[in-house]
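If you scroll down you'll find the structure; I have some questions about it.
Excluded from the complex is one protein chain; the other protein chains are retained at their positions.
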Amino acid sequence: MHIKLGDYVFLLSSDNKTFLVRVKEEKVFGTHLGNINLKDAIGKRYGEVIYSQLGKPFILLDPTLEDKMMKVKRLTQIIYPKDAALILLKAGIQSGMTVVECGSGSGALTIALASAVAPAGKVYAYDRREDFLENAKKNVEDAGFSDFVEFKLRDVEEGFDENEVDVIVLDLPSPWEGVPSAARSIRGGGRIASLSPTYNQVEKTAESLSENGFVYLDTVEVLIRKILVRTGKTRPFERMVSHTGFLTFGRKAIKVLSLEEGGDEFKTIRPQFDPDEQS
Amino acid sequence: MHIKLGDYVFLLSSDNKTFLVRVKEEKVFGTHLGNINLKDAIGKRYGEVIYSQLGKPFILLDPTLEDKMMKVKRLTQIIYPKDAALILLKAGIQSGMTVVECGSGSGALTIALASAVAPAGKVYAYDRREDFLENAKKNVEDAGFSDFVEFKLRDVEEGFDENEVDVIVLDLPSPWEGVPSAARSIRGGGRIASLSPTYNQVEKTAESLSENGFVYLDTVEVLIRKILVRTGKTRPFERMVSHTGFLTFGRKAIKVLSLEEGGDEFKTIRPQFDPDEQS
Amino acid sequence: MHIKLGDYVFLLSSDNKTFLVRVKEEKVFGTHLGNINLKDAIGKRYGEVIYSQLGKPFILLDPTLEDKMMKVKRLTQIIYPKDAALILLKAGIQSGMTVVECGSGSGALTIALASAVAPAGKVYAYDRREDFLENAKKNVEDAGFSDFVEFKLRDVEEGFDENEVDVIVLDLPSPWEGVPSAARSIRGGGRIASLSPTYNQVEKTAESLSENGFVYLDTVEVLIRKILVRTGKTRPFERMVSHTGFLTFGRKAIKVLSLEEGGDEFKTIRPQFDPDEQS
Partner (left out) sequence: MHIKLGDYVFLLSSDNKTFLVRVKEEKVFGTHLGNINLKDAIGKRYGEVIYSQLGKPFILLDPTLEDKMMKVKRLTQIIYPKDAALILLKAGIQSGMTVVECGSGSGALTIALASAVAPAGKVYAYDRREDFLENAKKNVEDAGFSDFVEFKLRDVEEGFDENEVDVIVLDLPSPWEGVPSAARSIRGGGRIASLSPTYNQVEKTAESLSENGFVYLDTVEVLIRKILVRTGKTRPFERMVSHTGFLTFGRKAIKVLSLEEGGDEFKTIRPQFDPDEQS
């Protein structure tokens, strides 16, 4: 596991600043604590140290999924690790699956999806903006997940090429416009996840999901509270990110139930009960 | 993708109750809406419907990671999906990695870890209680992840057999007792994650991590707020799970820096800044 | 400050149960720790102890505003102390003021309002349901605030009798129906506060407030997180009340500004910036 030319390293300074860089022979990387010759990292192991020209130490770490997501070049607001993490788990995304992402933006979530389907699955990432798509493609490449992602320049209303998709993720201003396309491309039992910042979007999306055969709807938001841990004076941080977006999940039913069979009951937008109370 | 004998299905009733069951030829499964002959599911696809003897419909879904975690047989408090999700992502657990879990409890987190390292990695799950270990083993088997987990009956102070481990997860009453063992078994740059309900545990764990060469410490808690989405009357749920535990993360440095090299600075328990502010 | 016949006492048992009772000569009060002769309290001071017939101690406390609010007889959902507290402060309710409350429900907020305007002000409490009004009246009487409250059986659309009101509080299913009446009865600079559980209500209320000359609109929700403090094992409680309602505040402008004067800008529903950032 020695670092070699072309590897990505996550540099940590003694004042907790971090830098995601690629090791190149000739590259000098400037930091607030002096310049670093990146070739100094070659042959070292992760966890070891290199020094800037000012003699300041930097620990060489291997970037995690979170690091890769947070360090993408941003042309758009990104989906944060806290939200991506819950999507991966609640949508049940696993190695080998086929996933469609619509509204790939800067590709932060694309990276997380690709990481989850690797080494045997595929993510199809749609966006209508060519500049976003090019940037996302570059970010996914830098994160090392190009093999697991295919990008497509397309408007959501035109639908998706894929069928029997396991999971579809919508990150759109009007997610309900993508729901009918998603309903056609998703397999029975497949999961949909939609992200939206406003309550209004959530309402319209939930209605559309219900009308298009999605059941077991569940809308949540994820709050991360950071704790400042110092011996004898531990407390929560004073500020936090209090909102990024609401996450709405559903699963595809393929039998359309008649009224007599209880179809209306399933169509009711009835949120999942607290899973903690279901055991 | 037709359901066959031996498959697990996640049954959804029209009133949003769910049941995780295994399809067996002869099995009759009792619910509040009547008995179900599970063999009726055979040959159907996920998303289709079977009926109870009372004529009530149940949608056949394939269980997600969340479903499998929530439906384990519990001998202990389990680690909830919200926390497991963030651990997977922040600890950068990927297919092919070697992970040690100490304090496997009822195996809910073990299932999540196994799902993340599959199909090429391995989870070594330690617990000191034989009854817990047997139950966890059964739960992991039911979830379909036995190939990726090896269970070991062992007390944390005795250390771990593995070396160059990518990620170690501690779920212990006294996590600091496991930190020295973890520091020996983890590779440089490897991640540790520890879960504890009290801030006192967090303080002692963070101190121990710092003394044992872990850097970039970060303690957070995850709050999930559920939204009751109904057209024209959408609001947050009135009750929520407000605390399960604090999650503490760190990464292993292998060079012990001298004072002159800034060693003390890295040893300072200095929490990671808000990642949202680091871009 | 000795307790005398007719006083209210707040009894605290050793297992932290509480009872709000009125001291009567003959009254025997039943608890899970035995019966109590309330006349035993007579002549004692607050902070002293009386015993049940089983010899169990109960500490005699004087009820606070919170105790009185929480122990009202409830025919409706009550407004909780956390919300009432912020209303009193943000609406700037002080001794001597005239306050209108519309939708007095079980009277819990009425008690808080009365306490704030005493000893020189007045609360006019409207409700359209006679049974609610009678119950609220009794609750306010028990809390000792009858002198400061006048109850009126009235539908909100009929308007309020009072003029130049300092503060108006709306707790209605359709608060926007009460806004025009409120705008007529409130003085310039007077404050309005409205409580609603759903975001849909909040949107419509904010629109109505803006159209009726209210400015400096501000919508918040109050979350109380309880901490389980035990030496060496302190942590947040595991469950919490995560939603009661949203609180919307505004202030009455009396000059209607023309377009040229910037009237539209004031009418914009522009939420107050974080007061913490305004210093």
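Letters are used for the chains, namely A, B and C, taken in the order the chains are written, and counting of residues starts over at 1 for each.
One rule holds in what follows: a residue touches a chain if its C-beta (ideal position, glycine included) is under 8 Å from a C-beta of that chain, and two chains touch if they have at least 3 such contacts.
Values in this document were obtained by computation on a predicted structure and should not be read as measured data.
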Option from C:A84, C:V100 or C:L195 whose C-beta touches the chain left out: C:A84
Option touching the unshown chain, where C:E66, C:E134, C:E150 or C:E177 are the choices: C:E66
Residue ranges of chain C at the interface with the undisplayed chain: 1, 12, 14-18, 45-49, 56-57, 59-67, 70-71, 74, 80-82, 84-86, 88-92, 94-96, 112, 115, 118-120, 164, 187-191, 199, 202-203, 206-207, 215-232, 234, 237, 239-241, 246, 248, 251-255, 257, 261-262, 265-266, 269-276, 278-279
Chain A residues touching the omitted chain (full complex): 197-201, 225, 232-244
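Everything below uses one rule, namely that only the chains that are shown with their structure count from here on.
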Length of the line joining the C-alpha centres of chain A and chain B, rounded to whole Å: 19
Per-residue overlap in chain A, given as positions that touch at least 2 other chains: 199
